[in-house]
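Subset of chains shown; positions unchanged.
Labels run A, B and C following the written order; every chain starts at residue 1.
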Amino acid sequence: MEEEGIVKKFCYMNRKAPYGTIYALESLEVVLIAAAFDQDISLVFADDGVYQLTKNQDTDGIGMKNFSKTYSALGDYDIKKIYVEKESLEERGLTTDDLQALKYEDEDDDWAEKDSLFVVGRDELSKIINEQDVVLSF
Amino acid sequence: MSALHIVNKSPFERNSLASCLRLAAKGSAVLLFEDGVIGAMKNTKHSDAVANAMSDVSFYVLGPDIKARGLNDGNVIDGIKVIDYDGFVDLTTEHKSVQSWL
Amino acid sequence: MKFGIVINEGPYTHQASDSALQFVKSALAKGHEIFRIFFYHDGVNNGTSLGVPPQDDRNLPNEWSELAEKNGLDLVVCVAAAQRRGMLDEDEMKRHGKDSNNLVKGFRISGLGQLIEAGIQSDRLVTFGD
């Protein structure tokens, strides 16, 4: 079906910390639905959005649902372009060790497990954003 | 065609204009509207940052939002074009995509 | 040109709904097509039938409703966001065993797929929010 329809580059831009607002959760929800539409999907985590991907989130003390495990399911939905801004991490004293490892299985390479999370510098991220057809902000 | 970035918050209150200017590609356009019009004003703490960014991106500001806040077009930084909602619509058609910095 | 519009905030608290209304009116006046207006997050509250704003103030849900009727606009309220925030049409009311509904005429409730479709089908998607 894909070749018959329109395929656009969709970018989901995540710039807010999780739990303080609902946007991180609602972004995840729409991305899982978007995965069924055969579009070219990228996720971007910049500014405080990088905190969405931290390991070991524990929401027991605040009475809210912990949705952080869902990020590791993105690979199963064939979402494999997840960009994290390098400078946003640095300004927050974070490294990739603080983030979940996100993977997908490459069907064109005997289902080898590959990284889907890419730490990119400001200039590269700027280029990626500029190539998008549709940017949804969360 | 380049992208249009739209910013609706004051640079005094939020980081959205700064993030936009950091990530907007050279040659793109930025529209300041709602409380974002404060970023288009002369003689503020943020005026220099905006004026400096004009070498990379072109700025527009929504006139009706300026007037609502008791400010006037004469206080807009030189080189920023004041437009109305019709101009806002035209801007979106003249750029390949529209990104909101929320 | 074909526009998709996304509104992320409810009426009054933020300017988002007002700005979107002005933008849509201008776009229509210029002969553009509005493919869909998608009410997302707190934006679902723009669909309330129960608002009673002060008499000297605008009634945003009604303005959307009337603009939609006059121009055949497709006003879609995100079902997941609406369920969290208590916006129900008659069908949803029955399905969830509630005894009231509060969606004003001209709005319909549907899924997030309608947002993706708006992104695919529209030439430009413009989001208004906080």
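In the analysis below, a contact is a pair of C-beta atoms (placed from the backbone, for glycine too) under 8 Å apart; a residue touches a chain by one contact, two chains touch by 3 or more.
Remember, predicted model here, so these are calculated numbers, not experimental data.
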* Asked: Could you list how many of each labelled chain the entire complex holds?
  -> A x2, B x2, C x2
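As a convention for this text, only the chains that are shown with their structure count from here on.
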* If you average the CA atoms of subunit B and of subunit C, how far apart do the two points sit, in angstrom? -> 26
* Asked: Just how far, in Å, is the C-alpha centre of subunit B from the one of subunit A?
  -> 28
* Sites on subunit C at which at least two other chains make contact -> 125, 127, 129
* To do: For subunit B, write out the residues touching at least two other chains, lowest number first.
  => 97-98, 100, 102
* Quick one: in the complex, what on subunit B touches subunit C? -> 6, 8, 33-35, 64, 84-86, 88-90, 92-93, 97-98, 100, 102
* For subunit A, which residues count as touching subunit B in their complex? -> 13, 15, 46-47, 122, 125-127, 129-130, 132-135, 137-138
* To do: Note which residues of subunit A are touching subunit C in the complex, please.
  => 5-6, 8, 10, 22-23, 26, 29-30, 33-34, 36-37, 39, 133-134, 136-137
